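With one protein chain removed, the remaining protein chains of the complex are shown where they sit.
== subunit A ==
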Amino acid sequence: MLSAGTPVRVRLDWPETRGRCHIRTPHYVRGRPGEIVRHLGDFPNPEDLAFARPAKPVALYHVRFRQADLWPAADPWPHPAGDEILIELYEHWLEAA
């Protein structure tokens, strides 16, 4: 179990390039650094559920990202230092950072 404050990085992976899949990890956070906010519970893996395969429960976390870590510095929109994005991510998408 990952505790609050643990720095993580989202796996830089693109399963959709390898075949049919269902993923709940938005593309814009892949490979990006974030921080665990809290464990939200364990839920059947939606990547299996979507294909009616047996789905093991996977730990789901709320993970916080700095907006400035997600978008290019050249964006026409400002990304002030305190602005964040909070996302639910499954443990198998998270790596130690």
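Heads up, the rule we're going with is that a contact is a pair of C-beta atoms (placed from the backbone, for glycine too) under 8 Å apart; a residue touches a chain by one contact, two chains touch by 3 or more; residues count from 1.
Simple rule for what comes next: contacts and distances are computed from a predicted model.
Chemist: Leaving aside the chains on screen, match the unshown one to its UniProt name from "Lipid II isoglutaminyl synthase (glutamine-hydrolyzing) subunit GatD", "ABC transporter ATP-binding protein", "Translation initiation factor 2" or "Nitrile hydratase".
Modeler: Options "Lipid II isoglutaminyl synthase (glutamine-hydrolyzing) subunit GatD", "ABC transporter ATP-binding protein", "Translation initiation factor 2" or "Nitrile hydratase" considered; the missing chain's recorded name is "Nitrile hydratase".
Chemist: Out of A:Ala4, A:Cys21, A:Leu40 or A:Ala97, point to the residue that touches the absent chain in the complete complex.
Modeler: Only one of A:Ala4, A:Cys21, A:Leu40 or A:Ala97 touches the chain omitted from view, namely A:Leu40.
Chemist: Which of A:Arg24, A:His39 or A:His92 sits in contact with the chain that's absent?
Modeler: For the chain that is not drawn, the touching residue is A:Arg24.
Chemist: Can you tell me which of A:Val8, A:Leu60 or A:Leu94 touches the chain that was removed from the display?
Modeler: Of all options in A:Val8, A:Leu60 or A:Leu94, contact with the hidden chain holds for A:Leu60.
Chemist: By the contact definition given up top, give the residues of subunit A that touch the hidden chain.
Modeler: Subunit A touches the missing chain through residues 24-26, 28, 40-41, 43, 46, 60, 64, 67, 70-71, 75, 77-78, 80, 82-90.
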